[in-house]
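Missing here: one protein chain of the complex. Every other protein chain is in place.
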Amino acid sequence: MPIISSAELQIQSNNEFFPSNTNVKSNPFFKVLFLFLCFLLIDSPLSFAAEDLSESWFNPNRLNMLIFLILFFAVIIYFIQRAKKGKSLFIRRIAGLDAIEEAVGRATEMGRPVLFVPGIEDVNQIQTVAAMIILGNVAKMVADYDTPLFVPICRPFVVPVAEERVKEGYAAAGRPDAYNRDNVRYISDEQFAYAAGVQGIMLRDRPMANLMFGSFFAESLMLAETGFLTGAIQVAGTANIHQLPFFVVACDYTIIGEELFATSAYLSKEPKLLGSLKGSDLAKAIIIGILALGAILETLGITQFTRWFFIE
Amino acid sequence: MRREIPIAICFLVGISFILEYFIPHEDVLSIFETIRQWAIIVIAFAYVLGIANLVRINSHVIQRKGRDWPYKIILVVSLFFMITVGIIFDIFGIRLGGIGEGTIFGWVYFHAQYPLQATMFSLLAFFIASAAFRAFRIRTFQASLLAVTAILVMIGRVPVGESLWADFPDFIEWIMNVPQLAGKRAIMIGAALGAISTALKVLTGLERTYLGGE
Amino acid sequence: MTFYERMMNLDRRWVYLVIGLVVVVTAIWSFAVPLYVTPEVRSVYDFVESLVPGEILMIGVDYDPAALAELHPMSYAITRQCFAKDVKLLLCCLHQNGPGMVEQVVAQVAEEYGKVNGVDYVYLGYKPYPGITILAMGQNFRIPFPEDYYGTPLDSLPMARTLTNFDNVKAIINISAGSGTEYWINYANGRYNAKLAIGVTGVMTADYYPFLQSGQIFGLIGGMKGAAEYEYLAEKGGYITREKGQLWASKSMPIQTTTHIVIILFIVIGNVGYFMSKRKK
Partner (left out) sequence: MGTAELIWNGVAAFLVMSIYSFLYKDNPFYKFAEHLVVGVSAGYFAMILYYNAFLPKLINPLRAGQYWYIIPGILGLLMWARFSQKWQWLSRPTLGFVIGSGAGVAIPLYLQNYVIRQVHATMLPIGFTSWPLITNVLIIIMVFCALAYFFFSKQHKGAFGAAATFGIWTLMVGFGAGFGMTVMGRVALLAERVVFLRDYFAQLWGALF
């Protein structure tokens, strides 16, 4: 049942960019980081003068954004390539994954349906894409058992993607026959009409596992409270900060912010894509370094460093 | 080819939108503006798929006389009723057709859809109370932090706070501006990095599961 | 089941019943409550106060009737304040269920102050997809809105003739109940540098403090309480009066007070039950 074996995770205890475990001097990333920080200590060239840019081909005030963007892309791609080459990357197990497996496992044990709610935003929202990646893997978990997987949908554009993901999940588990197209249901674009429809499924189909991943708004608490009422195990994940309190209060397990994307990376077909988690971790480490340095320099009255992070 | 072309399109469109961020030239901006308008059109076409899905699934239930089938008839009829009075009447120039005030569509909106939506929304007043009652138990330290902060902020949102302690509103401001803000900021930074790397994987075709199987 | 266990596992329907009763009862017997004005609300009020006659303020009204209770008081108070000061208004609505409602607000207040459509205010109307629409408005209001809400071409409206994009308005106040606010911050402020303040529902308020602190928005009116604070300032400034029934949010504060107290009591009851039944074991 576990979708990712520990072999795939390539667990290894040493870490690449934490000084406690590696030799700082020999680590290429510390060199890059050091050079980068030195570079930023040069006075920022961004003048933010109010000039007319409607005829020019580059916005000089966004030079800093260009540098940060290229740097971040490079880090992500570098780690993905590294993972592809088979270098071991340690990634801790994400608790949210266990929660999903446990919920689905319990539902299939009891022969009750699984409900997957992919948020209420369109497929051009990254959170919805992440939800779709998770959906395919949930379908794979459910496929072996004859329990239905209901996917109510709020935006028509998500319907084809969800259908494909579920179908593919069932096929990957060797049960293409078990796929029922009628279980991927478009309900309504209107937020509360959608919530009413999903509540209806919860009350009458009595799913045992409610998985809610994606971009949620006010309907989050309606779904989570109704789900609680029906006694389902609920796992929710969103990067919409305003709805996290309600999921935390009413669900059994909540996947917070970046963990949603991490979970989807874990579950995506290629475990190698986990390299991106490593890249994003390095970015966070750099951000912490920058914040500390920035605060110290700001305290000393040196503002040129901070100015690099100013965006008009 | 069935996968490469879509991925190529995804990549090209995505990269050009990233580049557009750095190009202030007005000609470029107006081209991109047009492309953004295209996205709206494409999404409008997809709506037909949504309606078809809704009608297909519900008519299956009605045909089989499945559970709650009479209610499914209400659903399908109300859907087609809205489309008929909104578009068909308008095309044939029948009075009270179209949308806006003074049309059948408008009446249904103001006397059925709006009250239904607003009432669904207001159910949250009850749900938030029952969720608070059930979940805010001082079981663990984390749960206590959650519960105590919620109660303090709730007191601070109503004038009771000031009568208990004159500086209460300032204290709530402090909670909002220090721990609340710091937590949000960290989630925001992390989630944005996660979203950007997911977006990058999608653009470069490393993550292509959304396209479905062969 | 012991008394304490029953206290802890009270059926949710009792909670619902008590909440419902408290709201109904307080809706009938009202009482006055005092208020404290937060700086983030005051800064919006002070900004509008600083505008001189003839200057243009833009208001993006992005909510539907479902959020009317919290946000209408803000729209009314700000619109009244502007018209009383002869500040011109540019309005648009980026929520699909809102356009008719916004029209009612602006038409009603314009009539109170004898303001003329096209001269003293322009109402652009509705377009779907807020992000795309806001980006387009940053270029030129005419891209998404070649005509105003009433179908008049923008160029034939005297006030709109001089308007190109966000550069022509002093600031934007976005009153919103949805994700539209993110787009206003990201695009109108982020991309086009427009000065921005927001009025949002209570649930969204906490989310926007980081933007307030980082200076992306200069003011924040949060939910019913923020609206009540704004009404308090507007009443002191003489823009709205209690006698004409123009203070909505302030009137709803008693209901808020009682309901909050009841919910806190329920939490206390739950915890007492929890501790006592644990101690017995």
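Order of writing sets the labels: A, B and C. Residues in every chain begin at 1.
Assume contacts are C-beta pairs under 8 Å (C-beta built on N, C-alpha and C of every residue); 3 or more make two chains touch, one makes a residue touch a chain.
This is a predicted model, so every value here is computed, not measured.
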Per the definition of touch given earlier, which of A:L89, A:V104, A:L211 or A:V235 contacts the omitted chain? A:L89
Chain not shown: contacting residue from A:L33, A:L53, A:A171 or A:V248: A:V248
Hidden partner interface residues of subunit A, rising order: 15-16, 18, 64-65, 68-69, 72, 89-92, 94, 122-126, 129, 157, 160-161, 187-190, 192-194, 196-197, 199-200, 203-204, 241-242, 244-246, 248-249, 256-259, 262, 277-278, 280-281, 284, 287-288, 290-292, 294-299, 306, 309-311
Residues of subunit B in contact with the chain that isn't shown? 2-3, 5-18, 20-22, 34-52, 54, 68, 71-72, 74-83, 86-87, 99, 105, 107-128, 132, 141-142, 145-154, 156-158, 174-193, 195-196, 199-200, 202-203, 210-212
Sites on subunit C contacted by the missing partner chain, in the whole complex: 13, 16, 19-20, 23-24, 27-28, 66-70, 96, 126-128, 131, 185-187, 190-191, 201-203, 205-207, 210, 213-216, 222-225, 252, 255-256, 259-260, 263
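The rule we apply is simple: only the chains that are shown with their structure count from here on.
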Could you quickly compare A-B and B-C and let me know which has more C-beta contacts? A-B
One chain's C-alpha mean falls closest to the whole-protein C-alpha mean, and that chain is B
Please indicate which chain is farthest from subunit C, where distance is taken between mean Cα coordinates of the chains. A
CA centroid of subunit A to CA centroid of subunit B, Å: 17
Can you compute the centre-to-centre distance for subunit B and subunit C, using the mean CA position of each chain? Integer Å is fine. 19
Mind pulling the residue numbers of subunit A that touch at least two other chains? 192, 218, 241
Give the residues of subunit B that touch two or more other chains, as numbers and ranges in rising order. 26, 39, 117, 121, 128, 130, 132, 134, 136, 184, 188
So in the complex, the part of subunit C that touches subunit B is made up of which residues? 10, 12, 15-16, 19-20, 23, 33-36, 38, 64-68, 97, 100, 128-129, 132, 135-136, 139, 143, 202, 206-207, 209-210, 213, 223, 225, 253, 256-257, 259-264, 266-267, 269-271, 274-275
Within the complex, which stretch of subunit C touches subunit A? 12, 66, 178-179, 190, 193, 203-204, 206-207
Considering the complex alone, what residue numbers of subunit B touch subunit A? 18, 21-26, 28, 39, 43, 46-51, 53-54, 56-57, 60, 67-68, 113, 116-117, 120-121, 123-124, 127-128, 130-132, 134-136, 146, 150, 184, 187-191, 193-202, 204, 206-207, 209-213
